[in-house]
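Below you'll find the structure I mean.
As you look at this complex, bear in mind that one protein chain is not there, while each of the others sits in place.
Labels run A and B following the written order; every chain starts at residue 1.
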Amino acid sequence: MEQATDSGPDCEGGSSRRQFIRSLAAISAGLTVAAPLGRAAIPEESIPQTAPPNSGSGLGLVRINLKVNGNTRRLFIDPRVTLLDALRDRLELTGTKKGCDRGTCGACTVHLDGRRVLSCLTLAVMAKEREVTTIEGLAKGDELHPVQAAFIECDGFQCGYCTPGQIMSAVACINEGHSGSEREIREFMSGNLCRCGAYPNIVDAIKIAAAKMKGEVS
Amino acid sequence: MSTQIIGKPQDRVDGRLKVTGRAMYSGDRQEENLTYGYLLTSKVAKGLIQAMDTSVAERSPGVAAVYTPFNPLKLYHGLEPPEGATSGETLPPLQDQKILNYGQIIGLVVAESYEQARDAAALVRTQYQAEEPVASWEQGIEHTFTPESVDREKATVKILAEGVDSIDDAIRGSPLVVDVTYTEPIYHHNPMEPHATTAVWHGDRLTIYDATQGVISHRLNVASVLGIDEDMVRVLCPFVGGAFGCKGSMWMFSPLTAAAARALNRPVKTILTREQMFTLVGHRPALIQHLTLGANPDGTLQAVKHDVRSTVSFAKIFVEAAAHRTSRLLYKSPNIQVSHTLVRWNVGGPTFMRAPGCAPGMFSLECAMDELAVRCGIDPVELRTKNDAEVYPGRNVPWSCKNLVECYQLGAEKFGWSKRNSIPGAVQEGDWLVGMGMASALYPAHRNRASAKVRFQADGTAQVSSATQDLGTGTWTVLAMVGADSLGLPIAKIHTELGDSALPSAPTSGGSASVASVTPAIQKAAESAKKKLIQLAIRDRKSPFFGAKIEDVSYRNGELTGAGKSADFGSVLSGIGRSAVEAVEMAAAGEEEEKYAFHSFGAQFCQVKVNRWTGEVRLQRMTSVMDIGTVVNLKTARSQIMGGIVFGIGMALMEGTILEEKTGRYANANFADYLIATNADVPYIDIHFINKPDTIFNPLGARGIGEIGITGTPAAIANAVYNATGRRVREFPILPEKLLPIGANQPMISMSERS
Partner (left out) sequence: MRPFTYEVPSSIQEATSRGGADAAFIAGGTTIVDLMKLEVMNPSRLVDVNPLPMLGIQMREDGLRIGALEKMSDVAEHPEVVANYPVISEALLQSASAQIRNMASIGGNLLQRTRCGYFRDVFTPCNKREPGTGCSAIDGENRMHAILGTSSSCIATHPSDLAVALVALDASIYIQNGAEERVMNLDDFYLVPGETPDHENQLRPGELITAVRVPRLLWARRSTYLKIRDRESYEFALTSAALALDLNGDTIRDVRIAVGGVGTKPWNLPEVRQALAGKPLKPETFAAAAKLAVNGANPLRHNGFKVDLVQRTIVRALMNLGGLA
């Protein structure tokens, strides 16, 4: 089994492990999630530096650097692993969701070099040395991205499962210049399915966020 | 109840977690030493497994185990519905070689990584002795039977006027008769979050993170299948990524995963694939509904007859009570008869899906009412108003709070119904034929026994806890709002706990009952906690209220006042060195259930356009007016109705699971072929609430809201399609080809054929 390792003290922006712990703190400050939160952090020493003996894929594992949310993470990875599964199972960035694993729902949307793509159809090895941005990397500290704030304001979600994908898609939709009208927003957001049916609220959120983002630029 | 909090639009308290990707769903659990489970499923719909070759898979890198009927994990028969908190699957997998449906669990591969488990699963070779499955209405004729009961009544309910011998006599005696049959395919819930279980054993104690609508029910059912005491199991589910009914029962992959974790002594996580979501976690049954309405020329109903045939599986019975929950009660008629028969198919287990009974039943009833309106030459709104029922037919009890006629009136006004041209096909905009339609909405109000805990804490905050769930419905927020309202505190001071079977017991979140059930318990617990707080304050020497009489000290908005003193609860608790004081209370419905009927009502209005060349139907706008009692959170309530309507759009226009007759295989078990509405399919939806508290139902006056939005929507759309084109499509979904003229020599939907 391949393992994620932090790239060491020289990596920029601090480790995602620390972010993970911070996120736990945030959870308990906001509302109490009754669940014990599983493994809060993996002790550094418990991470094998080499693959365990039973982990060979039959073919070579590939060593890659993944730049996720500004942090460079070193992975020793089976080429079969998608970017989605690398994020979720190796880097503990579970904000990006798997809804279909077939490119038919948009829940796994992330930004690759600033453009929205489906991480379920992207092999992790092909994302090497490229800038990956996930939902966890959108806010600046405690300050939400305008799209995140607008989704809360407009109730642009219910269960929240498609939401990370919707938000990553919405940010790109605005940046691409596809938020000019409600009709355009609807069409350019149609790659993100929402079974709870929050679509009209998502459209409202994008309109509000787009106006705010435009204001910030000018 | 203060109006400062209740009824206002409140942002979700869990919103920040959801928009930052930090809300942890069941499949997101990270565990030390975790392994990944991948299910093997049957590729025939009926027969026996003769052999399975797992040798290559077992030798595959990273594989920890391959469980099959030939190398099973011991699982026991599940609880039958009356025993279990919620009916679910009862036949445990891997205990024999029998196949009852395509996609049935026939094995579990566990490996170090998800990829290793998935790819090893593909290396297992299975030999079947296949038989021809039952997978169509025709094949099912031999497997038709009458259920023992339907929605707590007999399979056939007859309400006949004095002197009338049969419903058919009443129909024959009616001057006008509408006699129509509607069919619906199997529908699948398809929440965006696939079912997931992460099972972790600590000694003989099991912790399960499961995507479930009922942590308490899941605990009981999993324990029984594993053969252990339910006290040894804890089920956690703080967030559910959508459910719509399919996470309301325990499905067998969950205890199977737990059994594998026990055998391997390692945590196992199993997440269903989208394809497995079609065969392993339920569906809405296929239905044929035959409806006969008899009426006077003025539209007054004289007879309502509604016969339903719905499918079940060979392993599980679920009755989609499409007539018993709709035609049985919605309209006033001297003669009403509803009946239900079931047909067994070789499919996975059916289960409740958003607005069970009502969603499909209201499709046929409300389309038939539209057909009757046309027959009588009466406006559909007027027809419904004329036949509004004041008392529950056959029981002669009133509704606790019914404002359906007001829904029609407000809806018609907001929508601009008066502008509708009642002549089909009369309105055209460019290439598009435009039509308007309406329908009633209906869903029963349920309330179940529930417990909750309210806890004052020394830091000045309060905690509200109950083992309920938030399916995206907004329970996190509503509990906080009701807690804040009950305690007179700002919402920011309330911590909510839910989704944990260790909390005070609450029912499965289904049937739109969570808010109605849990909030009375919170209100009761809040009052008890206040009493305990005061008792503590007057008994402890360190308290400023020490020695005061209990009746002299009062609690208001977080402060204790009495004996000329005033102090907030946090400082009182801190002062006496107590971390907290808490109370747990249970609440349940009382005698009112005998005296009243409880339902939510509504009216749906919509406008569609149909392309006159190619037949696509697109919804243009929608107005919905809902009578659901007190609106607790205006923001999430609106979203709930919107979500129901969007579900209804899919049901009417694009959804439907295709079952192959010959193989019993679902032909479209994926999101590219099972179409649900996209953003571009959903127009602006105008939502209004009557907002009259139903305090007979519960102290808050709030009935459920999660399901009613879907009801009436498909019929309103179908009726609008008729108004646009003059065509009645009685077979859902309304696909373009069903609107094209028969025969290729008719080049277009022309004005002439729309007479």
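Some notes on this structure:
In this section, a residue touches a chain if its C-beta (ideal position, glycine included) is under 8 Å from a C-beta of that chain, and two chains touch if they have at least 3 such contacts.
Small disclaimer: the values here were computed from a predicted structure and weren't measured.
Taking the complete complex into account, the chain left out of view touches A, B. Remark: the omitted chain is touched by one listed residue; of A:116, A:145 or A:195 this is A:116. Touching the missing chain, out of B:389, B:563 or B:680, is residue B:680. Taking the complete complex into account, B:654 is the one of B:66, B:654 or B:705 that touches the chain left out. Residue B:122 is the one among B:51, B:122 or B:492 that touches the chain not shown.
In the full complex, chain B touches the hidden chain at residues 43, 115, 118-119, 122, 430-431, 611, 613-616, 618, 653-654, 658, 660, 662, 665, 667-668, 672-673, 675, 677-681, 733, 735-737, 740, 744, 747-748. Listed here are the chain A residues that touch the chain not shown: 57-60, 62, 78-80, 82, 101-103, 106, 109, 115-118, 120-123, 125-126, 169, 172-173, 176, 178, 186-193.
Just so we're on the same page, only the chains that are shown with their structure count from here on.
If you check the complex, the residues on chain B that touch chain A are 11-25, 27-32, 36, 61-62, 112-116, 119, 189-194, 207, 209, 236-244, 271, 273-274, 463, 465, 471-474, 476, 480, 495-500, 502-503, 635-636, 638-640, 642-647, 670-672, 676-680, 682-685.
Every residue of chain A that touches chain B in the complex is listed here, in rising order: 1-2, 23, 26-27, 30-39, 42, 46, 52, 54-58, 78, 80-81, 85, 88-89, 92-102, 104-105, 107, 134-136, 138-139, 144, 148-149, 151-153, 155, 157-164, 167, 182, 185-187, 189-203.
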